[in-house]
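Yeah, one chain of the complex is gone here, protein chain that is, but the others are all in their spots.
Read from first to last, the chains carry the letters A, B and C; within each, the first residue is number 1.
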Amino acid sequence: MAPHAASAERVAFIGLGHMGGPMAANLVKAGHVVTAFDLSEAALAKAAEAGAIAAPSALAAVEGASVVMSMLPASRHVEALYLGEGGLLARLPAGTLVIDCSTIAPASAQRVAEAAAARGVAMLDAPVSGGTAGAAAGTLTFIVGGEPSALDRARPLLAAMGRHVFHLGGAGAGQVAKLCNNMALGVIMAVTGEALALGASHGLDPRALSAMMAVSTGRSWATEVCNPWPGVKPEAPASRGYAGGFGNDLMLKDLGLAIEAALQVGAAVPLGELARNLYALNRLAGRGGLDFSSVQQLVAGPAGG
Amino acid sequence: MAPHAASAERVAFIGLGHMGGPMAANLVKAGHVVTAFDLSEAALAKAAEAGAIAAPSALAAVEGASVVMSMLPASRHVEALYLGEGGLLARLPAGTLVIDCSTIAPASAQRVAEAAAARGVAMLDAPVSGGTAGAAAGTLTFIVGGEPSALDRARPLLAAMGRHVFHLGGAGAGQVAKLCNNMALGVIMAVTGEALALGASHGLDPRALSAMMAVSTGRSWATEVCNPWPGVKPEAPASRGYAGGFGNDLMLKDLGLAIEAALQVGAAVPLGELARNLYALNRLAGRGGLDFSSVQQLVAGPAGG
Amino acid sequence: MAPHAASAERVAFIGLGHMGGPMAANLVKAGHVVTAFDLSEAALAKAAEAGAIAAPSALAAVEGASVVMSMLPASRHVEALYLGEGGLLARLPAGTLVIDCSTIAPASAQRVAEAAAARGVAMLDAPVSGGTAGAAAGTLTFIVGGEPSALDRARPLLAAMGRHVFHLGGAGAGQVAKLCNNMALGVIMAVTGEALALGASHGLDPRALSAMMAVSTGRSWATEVCNPWPGVKPEAPASRGYAGGFGNDLMLKDLGLAIEAALQVGAAVPLGELARNLYALNRLAGRGGLDFSSVQQLVAGPAGG
Partner (left out) sequence: MAPHAASAERVAFIGLGHMGGPMAANLVKAGHVVTAFDLSEAALAKAAEAGAIAAPSALAAVEGASVVMSMLPASRHVEALYLGEGGLLARLPAGTLVIDCSTIAPASAQRVAEAAAARGVAMLDAPVSGGTAGAAAGTLTFIVGGEPSALDRARPLLAAMGRHVFHLGGAGAGQVAKLCNNMALGVIMAVTGEALALGASHGLDPRALSAMMAVSTGRSWATEVCNPWPGVKPEAPASRGYAGGFGNDLMLKDLGLAIEAALQVGAAVPLGELARNLYALNRLAGRGGLDFSSVQQLVAGPAGG
């Protein structure tokens, strides 16, 4: 039995997948009462094992909750959960805090936040970085948009699941910032693949090249941690057939959201849009389910990478 | 008067610009006898003040030298210096060591190395990173291609001018690796500019966005050190009107060399080639002489960046 | 007084701008009774001069109409006109034919078509090509999506305003096809600009180069008609300071819609997306209001183009 937190909130947690499941478990460990729901019975059972109370529906889960958290795949799921006649916002009492950790379109986040505000419900968009490992270890980074007062209230909960919190601005700002980071990441991974393939095709050893770049101006998470060339970093997805990690199609989704955000304001993001196409081509080549660093194989061809 | 190094070489140093000048001075400080030459009399006079012996020509400078170093702007200068009937290689005795620190086409480096080998002269291509600050402080990184034995002999000299040495392979490998790093750098800087402009156009503060990205998966030298958005990093060129730093046209040159190296082997470098075009457009927009991080203004427009 | 058409429809025409105005006038000329509305009183007055009946509102205009046509700037205007409680669809009797000639998102066109179908109203998306000259001359091309029976009924009206009709498929297919064409056009114009600038920078005369390309495999509407290099085609916008023609920002809008359509299905459109960014950069450089062929100045720099 976990100790009760001093200022324990009653949390409803909707969406118990690879990210949401461990996050909910960490809330339980920190002493919060968590009522959970997921369409998957297996996910729900696993959350119950971890100490959450399994609810038969999202509506049942939020009954009596002071905070509602959600971790869902895409904008349409988040809008469906909260908006409309059957949506949660129509049932939540004023004063409830909603924290959505999904990565979705900023415009969607803003739509939900507006609807929430109209009912006296505070809303934070709080997408995360750190992956499934960070979710399990409770070392996620939260990238937050919304009112400072709502964030202050959320901090103890976020602290149970993560290590860093960045506040970027009002509603949707967390989503925008996450997309900016991931757009940069998608480009950096692909150009690192280009650089390693170019070096290899001139006879260089990708390990030596990576070692040099990792301490030079071309350094990045792609050279140092998730190196896309097989064998350079034994613990990277590239060294186990690009299994696990952050899927190509998830990067493709995030880049698509970034492009949408750019279209919305007419921004020029030429490298970001080209990278989206590279991941789309990587998917067409049959690598949609592999780690996104498998874009290495797109630019190096079957012989390399 | 500087102390004499135990195994002092007689060094001829050709090319005393913003990089070569301080490098030669550091060799003198370490106790080496340095005979120097540059077409600019001012540069030559400055080297003499630092303790080098000014020579009236490149040919005169290499008279009696056991090691010849060069730091020149482009492939054609290096080929002109070493090759042909009037070139240095026709005059150097077997056993001389040549270290070219210029950033040039790998194919050029290989041509000179082959001609050197044919005369019993060992050749290293050893382009550097670290900029003018690193040259002055003696903290450069050398990215080396050539025979291991030649590199062993060069190490005491390189140690007088820099801190790190990476050996990437045979003749030209240093150039290839430098170009791979700088291609990645050019792309990373531009996509960082895109990300900051996208965030700003959605109302985010580029400082907050940069702070988040700098500790996330989108991190890079561009977010942490040479941030392209004015005011984010007070010591970065962006915060002083993009003055100083690494010029747009130098990045354009290096990306051009990277593309040439890609054309040579038929490699796919889509992001690298797009970045070359962005720096070319930045030049056409009148920012060729500014720091390469001024590509921020290309993607953000006059209002931003 | 115009002659009455045999099978004259009572047409309501909403949106009397540079395209809609002349289109409505051509309907009148062909003997149709046209009731027209536009938010601009000047536009409305001009339509009245041409023989249309000016209505005080869109709702008033459709009173008694058997066919409703619209020509509006963007998706949101079309959705606002037809959908929702105050929208036209809530008032139109079953059996009415709606023809929307605006260029909008296929998804928007499909939303309106679905809402129309639910009320027994037939809907065609029928974006046009041919520009303001084609609208005035009655020589437009209609690119149509929707039911064949609805198109059959629409043909006499379309014949009064244009010369060619292409039927591409069901609801939204006209929009998709128009965007495919304009995406190709945007890319073709920009690469023609690149080719002419490359030739010119090697000393070639863009007129001679254009003349050759216009009868070779690189030929296109951009080499033959709307050549982007000033002076090559006297009647092209490039030869009058890029005034008139099809604005950069309209091309930017269409490319944005094409990218949205690509994001919707996960399609790879690398050249299309890069072109969108070139027109976005051209806008940032201050040429948003000029003809889209002014992208020539982006790739040629101030000296060229």
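Assorted remarks:
As a convention for this text, contacts are C-beta pairs under 8 Å (C-beta built on N, C-alpha and C of every residue); 3 or more make two chains touch, one makes a residue touch a chain.
Keep in mind the model is a prediction, meaning the values are calculated, not measured.
Interface note for the absent chain: among C:43, C:188, C:238 or C:284, the touching residue is C:188. Contact with the chain not shown here comes from a single listed residue; of B:50, B:259 or B:290, that residue is B:259. From the set C:17, C:170 or C:244, the residue in touch with the chain omitted from the display is C:170, counting the whole complex.
Within the set C:135, C:262 or C:285, the residue that contacts the chain not displayed is C:262. Contact with the omitted chain, checked across B:251, B:269 or B:290, is made by B:269.
One chain is missing from the display, and on chain B it is touched by residues 252, 256, 259-260, 263, 266-270, 273-274, 276-278, 280-281, 283-284.
Where chain A meets the omitted chain, the residues involved are 270, 274, 281, 283-286, 298-302.
Within chain C, the residues in touch with the undisplayed chain are 106, 129, 141, 143, 164, 166-170, 172-173, 176-177, 179-185, 187-188, 190-192, 194-199, 201-205, 208-209, 211-213, 215-221, 223, 258, 261-262, 265-272, 274-275, 278, 298-299, 301.
One rule holds for everything that comes next: only the chains that are shown with their structure count from here on.
Homomeric contact chain A/chain C is classed as same-residue, with over half of its interface positions used by both copies.
Chains compared, chain B against chain C: the Cα-based superposition rotates one onto the other by 180 degrees, nearest 5.
Distance between chain A and chain C, defined via averaged C-alpha coordinates, is recorded as 39 Å. One finds 51 Å separating the Cα centroids of chain B and chain C. Looking at chain C, one finds that residues 270, 274, 281, 283-284 touch two or more other chains.
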